[in-house]
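A single protein chain has been omitted; all remaining protein chains appear in their positions.
As written, the chains take the letters A, B, C, D and E, and residue 1 is the first residue of each chain.
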Amino acid sequence: MKTYINEIKENDNVDSFFLVNEKTSGVTKTGNIYFKLKLSDRSGEMEGRIWTFAEKLASSFERDDFVHLKGKAALFQERLQLNIASIEKVPEAAILFSDFFPMTENDPDHMFQTLLEISRQVKNQHLSRLLGLFWEDEPFVQKFKMAPASKRLHHTYLGGLLEHTLSVARLVPEIACHYDGLNLDLLLAGSILHDLGKVDELSYHRAFDYSDEGRLIGHIILGIERVQAKIDLLPDFPRDLSTLLKHLLLSHHGQYIWGSPKRPMTLEAVVLHYLDDMDAKINGIKQFLKTQVSEGSRWSAYHREFDQFFYVPDYQDNMQAIDNIKQNGQKEQ
Amino acid sequence: MKTYINEIKENDNVDSFFLVNEKTSGVTKTGNIYFKLKLSDRSGEMEGRIWTFAEKLASSFERDDFVHLKGKAALFQERLQLNIASIEKVPEAAILFSDFFPMTENDPDHMFQTLLEISRQVKNQHLSRLLGLFWEDEPFVQKFKMAPASKRLHHTYLGGLLEHTLSVARLVPEIACHYDGLNLDLLLAGSILHDLGKVDELSYHRAFDYSDEGRLIGHIILGIERVQAKIDLLPDFPRDLSTLLKHLLLSHHGQYIWGSPKRPMTLEAVVLHYLDDMDAKINGIKQFLKTQVSEGSRWSAYHREFDQFFYVPDYQDNMQAIDNIKQNGQKEQ
Amino acid sequence: MKTYINEIKENDNVDSFFLVNEKTSGVTKTGNIYFKLKLSDRSGEMEGRIWTFAEKLASSFERDDFVHLKGKAALFQERLQLNIASIEKVPEAAILFSDFFPMTENDPDHMFQTLLEISRQVKNQHLSRLLGLFWEDEPFVQKFKMAPASKRLHHTYLGGLLEHTLSVARLVPEIACHYDGLNLDLLLAGSILHDLGKVDELSYHRAFDYSDEGRLIGHIILGIERVQAKIDLLPDFPRDLSTLLKHLLLSHHGQYIWGSPKRPMTLEAVVLHYLDDMDAKINGIKQFLKTQVSEGSRWSAYHREFDQFFYVPDYQDNMQAIDNIKQNGQKEQ
Amino acid sequence: MKTYINEIKENDNVDSFFLVNEKTSGVTKTGNIYFKLKLSDRSGEMEGRIWTFAEKLASSFERDDFVHLKGKAALFQERLQLNIASIEKVPEAAILFSDFFPMTENDPDHMFQTLLEISRQVKNQHLSRLLGLFWEDEPFVQKFKMAPASKRLHHTYLGGLLEHTLSVARLVPEIACHYDGLNLDLLLAGSILHDLGKVDELSYHRAFDYSDEGRLIGHIILGIERVQAKIDLLPDFPRDLSTLLKHLLLSHHGQYIWGSPKRPMTLEAVVLHYLDDMDAKINGIKQFLKTQVSEGSRWSAYHREFDQFFYVPDYQDNMQAIDNIKQNGQKEQ
Amino acid sequence: MKTYINEIKENDNVDSFFLVNEKTSGVTKTGNIYFKLKLSDRSGEMEGRIWTFAEKLASSFERDDFVHLKGKAALFQERLQLNIASIEKVPEAAILFSDFFPMTENDPDHMFQTLLEISRQVKNQHLSRLLGLFWEDEPFVQKFKMAPASKRLHHTYLGGLLEHTLSVARLVPEIACHYDGLNLDLLLAGSILHDLGKVDELSYHRAFDYSDEGRLIGHIILGIERVQAKIDLLPDFPRDLSTLLKHLLLSHHGQYIWGSPKRPMTLEAVVLHYLDDMDAKINGIKQFLKTQVSEGSRWSAYHREFDQFFYVPDYQDNMQAIDNIKQNGQKEQ
Partner (left out) sequence: MKTYINEIKENDNVDSFFLVNEKTSGVTKTGNIYFKLKLSDRSGEMEGRIWTFAEKLASSFERDDFVHLKGKAALFQERLQLNIASIEKVPEAAILFSDFFPMTENDPDHMFQTLLEISRQVKNQHLSRLLGLFWEDEPFVQKFKMAPASKRLHHTYLGGLLEHTLSVARLVPEIACHYDGLNLDLLLAGSILHDLGKVDELSYHRAFDYSDEGRLIGHIILGIERVQAKIDLLPDFPRDLSTLLKHLLLSHHGQYIWGSPKRPMTLEAVVLHYLDDMDAKINGIKQFLKTQVSEGSRWSAYHREFDQFFYVPDYQDNMQAIDNIKQNGQKEQ
């Protein structure tokens, strides 16, 4: 079982998996070579040292490898470090990603099944086949289930892209019933595909960051390219339909200033923009509130991107029981 | 039965109700006094003339009165005008407002009943009592059922405020189930009350326009005042709850630049802003498309406030049957 | 030889080609059917009437057809109209586009040859082959030689896209020599391809306007799609190179607010943005000055998009001969 | 020969020139006065101490003086400091500015000669004489050859103003040949004089900073004043020409928001704005990339003023040889 | 005595002065030459015709001349025109400018005397002498007393510049007493000189419009040049004082976007900006309200530059006598 870094105490014997973020060598006063490591898992970072057989042990792994190590925690200059007795590289398959990176609290496989069910509501044969091509594309599905939705703003954890996509897609039938005249098929397909370029925009195997393509091209256009590549496999896909679907992707940020090269010009595009924006904001604020409200305060820290503070009301204590707070779980009962 | 202005043809004998928008007198070449009227109903405007017994007939009504008149339509300088034989003022109670102003296509009484049902979902006693005070305030309810939601942008017809309020409030439970942690009671009360100041902001008895208070104070603050006046009647209404409710009203435009003196700082305020904005935009676009798409085109005219064009896809013809277009009616089955 | 509308005088006998912009029928006082036409060429518009054999003559052509007609010009209510004796549709091949639409003053074929020469300066094999695929694509080349560069702002005439592309591409080697460290091949290819999506964005066979794809997708993304489709034919085209080339297209407007989904992030992208913007502005201003400076004034009318006035100095008269004004022709000597 | 601060190691005997940035006195535990100095050159800063004959030695120089000193480097609290045995002020003439401040990599005298040659292309007698007056103004020329072009954004080194001016002026004939109708003389004179107010805006004898006049008046207006002062010496300089030339200076930032009190209203002003802006941006980015791209990365750090990241493609390795990268030197062959 | 155009009725014999705005010749059906004139005074415009001795009479004056004419008013195509029997040019000295252009309601000479008195409060010898140089400059004083302050926004009448300058300068001592630490001399001089460039920016001898210099250079810089030219005559004028004074002029618009190349950086500059802006806005609104509030309404028309409506409260009728409305005159008692 994984021993988490934030649980390790002085004198603990540690035997667990870690990610090596840095690996540098030094020379002791007595002239011996040693290695300094920066080790991490999802709970934090700590220093490691290899003092004995240093060169031999260190030859078996590189920076950015996952390793299995044994060692003992000791205090050095008031900070804990691990003195490593044995260490070796392990393959990715041997570790649990969720031990190392923040991860959605929902089950990706379960979320994906729910998304497939929603996909089946699409009656239009062209759109239905298009979605099918994506679901049959195993490498894509693997990335789609694991990718975060964003580096900093919302759903910034493994599985976040799927969670966000599912959340938006689940709102679509409700909204399409609420307002008449909306094309449910187009809106469903658009909501499911709207952010798919993010599988290429963000790299998230060692840390969350933008890929070169992500920065130079961006997920909106990368998504368009993936959609077009699939449409190329469907020779009688109507050009008008393709244009409308692509318009949904191109305009879903709503404004030029937010990186959309087109503003929403159809009712479906207007709706998709609002659902995407609202879902991202709500998740982003909730994630922020989890860590950025200090003990005893009801005000969050300052949120730089949104340029404001947020307030967490105390519904229980101060206001004589406003009990009617919805928990997501209730819904599924 | 009402004869509509846009149906009147040359030589028709007309016997119906009209609104007098202008009333001025003149002198014929033969030295007799006559009266020129501008008459209107919801279908348009036309000129009227009183040639005989002019002073006597004209003494019975003023500008902005509704009148019952009999007369005959004649062409004068290529335009139709009504030569009036008899005319007299009628009280407002004798006419149907919907003959004279654009009106919601839904039944205001039915919409209001639905809103009352939604109100009953509010479990918090303070909020529930507050809503009750509004529903018991008969003059308010009358205005609330009749007011338009806006002069130009969305729901610009009698009953539009109620229609918009109901639409937003109906979305609230769905969204509150979709995202956990939202306070349903507060969000319901906020959605029901968010635009209530519009009953004072807009005058709509002879034409849609802003009242002096509407322009100088605005519906957001006018709404705050109405809410505070009711809260003053509820001595143990918690101050914190009042603050949170008023924050919903004050921040529902979302941005300073759109007239909100505060930006949304609670999750409920964020949600209310999105639902209000989305509902207004969708209605606004749909109203615009009804009149601003020319025959044979799929593009709308330029929409000045939104600074763009809109597109109406031809789902039937061009794309091999995307049939999955939702009609509002379906939902209620 | 073409008789231009703005040359026709009362009582002229006319025998020439025109474009039919409108065609509607009416009934004379004596009960006969006649046809009203709106005719145009590049010099203007005028009314036409078919009084005799109206139905038979009118059956041979439709709105938006080019026609050959004979008739006589007469004054009717102070405006000239053509009374048509014979009229028949002619195929596009029979007319000169430049008689009907504003056209570049340069020879498209000659400009295209120059652009081919510039293409040959591209040494990188991948980029060179990519350009080659475009030049071999005859339907594309036809459109590329004829398309305008914009509906309203700059190079708003047939051949304008090619003229603008050539002008930018000709500046590239000079700038690439001026600043060291720029990749000439990439910059040449980017400048040649930067606006190619405009062949799909604008329709210009009867009037200059945006196509549905043009408005919903936009020339930037349409261009990306055309480039990607060609790259798909070049299996070993390096992915990095593709990314950099596409970045040039995506960022050439320079700012989100001008519709670029990415801002320039490489030196080549920065340079391309400046050259494109400068070339468009200079051409736009010069076109504007041709018609928008009134006789005797040195100030232009107000330019709405640029929100300003322009000034045309009188170098000859007022300032004792600043003779050093460059004419484009001088360069080629 | 200069010993640079970043080359000094423990126990080195140092005998070289430095700039005194700070000079403060203290008292040792034994009651003796000593002096603490902050010394700098273009490679960095270090501390100095005068322990013996402190008052006498320190009386010979002040803060902001250049000094010649001898001393020995010693570690004190883990940082190197110089224990000074002898020190004396030296006149500016005795030092090389380029030892103390960042400096253009090009030879100022050579650049200035090239600029003089370009000046000679101006045929208009008035403009030619005006430029002549500047070149004959020796104090101006000295400042003009040494001034940086900006404190932070571009050409932020001694000689940067001349380098930027020359770069823009050299582009002028190429652009004036490319577009017809431009007044070459005016554009040349404008490009040469456009930033000349920077000789007064920036002080750069001890550190790069704005002068009081620079902040309160700004280089645009300071330049106008210098130009007007010279024009006052040319009694028949045409007023219209003066207006047009000053307009070039006043509008060369292009937008109000960038500090131009006028936007470009003539074609020459439009061109000068683009050339100035492009040249500044390219230089600014290239300077930034020199220090702000970390080892092993192709992405720059975040550039605050431009609010973005920049990318440095690896043309050699990743893309199978895009060899066609221009070096400035090639041009001059 | 002047006969005003808006007082002339059919068949009136007219004998008065007018300004000729247009003068064109035509040929009657009988082959005779006649002249069409557009005549104006401050009350409006009307057409004039010279039928007899047309060429001879018309040879004595040109467009933009003031003329003395005799004629008779007649209706032609429902509009009045003057049939002219005699007409001759008169010199400017023979007419009253205020008959032809809108003019301040205050006496320019009296206002100027008041400004001179305020000038005398300046104790600093340099600033006092500088102001003296302006007051001794007779051509300047003539222009300064007559110029309007703006073409469209505020004080848009002859004498408006002086009126605005005086109004701002009169507020200065009050504000300088209210806040301590302000330099009264500098603030007085700055307020008196802040807009003086407007004597060159606007041409106002035949119509209010911008001069070429006004548009290309602008009143802020034109004012700087006039101030510098006077300072050049005062050899010991301190450079620091000159910088501070010029900073007041350069920054008085307050923001880059309003055309100031510098924002206010001293307390005096901050104060001057507020006083200038407030005085211009109040005058601008009051001028607007004079013509743009329709009978029976308390709301103004839409003010385009300010993008809003204004409200004129009915203090007398509606609010039980708020009598405490100040009239300017009261103050001087």
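The rule we apply is simple: a residue touches a chain if its C-beta (ideal position, glycine included) is under 8 Å from a C-beta of that chain, and two chains touch if they have at least 3 such contacts.
Note that the structure is a prediction, hence the values are computed from the model and not measured.
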Discussion item. According to the contact rule at the top, which chains on display are touched by the left-out chain?
Written reply: A, B, D, E
Practice prompt. Consider the whole complex, including the chain that is not shown, and state which of E:Leu234, E:Met265 or E:Ala301 touches that chain.
Written response: E:Met265
Practice prompt. For the chain that's not shown, point to the residue among E:Asp99, E:Glu163, E:Asp185 or E:Glu213 touching it.
Written response: E:Asp185
Worksheet item: Of the listed residues E:Leu171, E:Leu193, E:Ile224 or E:Leu250, which contacts the missing chain in the full complex?
Response: E:Leu171
Fill in: Which of B:Lys198, B:Lys262 or B:Lys281 contacts the chain that the document leaves out
B:Lys262
Worksheet, complete the sentence: Had the left-out chain been drawn, it would touch subunit D at residues 212, 215-216
Discussion item. Which parts of subunit E face the unshown chain closely enough to count as touching?
Written reply: 122-124, 126-127, 167, 170-171, 174-186, 238, 240-241, 244, 263, 265-267, 270-271, 274, 277-278, 281-282, 285-286, 308-315, 318-331
Fill in: Touch residues of subunit A, complete complex, unshown partner
298-299, 309, 311
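Here is the rule we use: only the chains that are shown with their structure count from here on.
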Item to complete: Show which chains lie in contact with subunit A and also with subunit B.
Response: C
Worksheet entry | Repeat of the D-E interface, chosen from A-C, A-B or C-D (over half of contact pairs identical by residue number) | A-C
Worksheet entry | Gap in Å, rounded to a whole number, between the CA centres of subunit E and subunit C | 46
Worksheet item: Could you say which residues in subunit B touch two or more other chains, in rising order?
Response: 309, 311
Worksheet item: Which of the chains are touching one another, listed as pairs?
Response: A-B, A-C, A-D, B-C, B-E, C-D, C-E, D-E
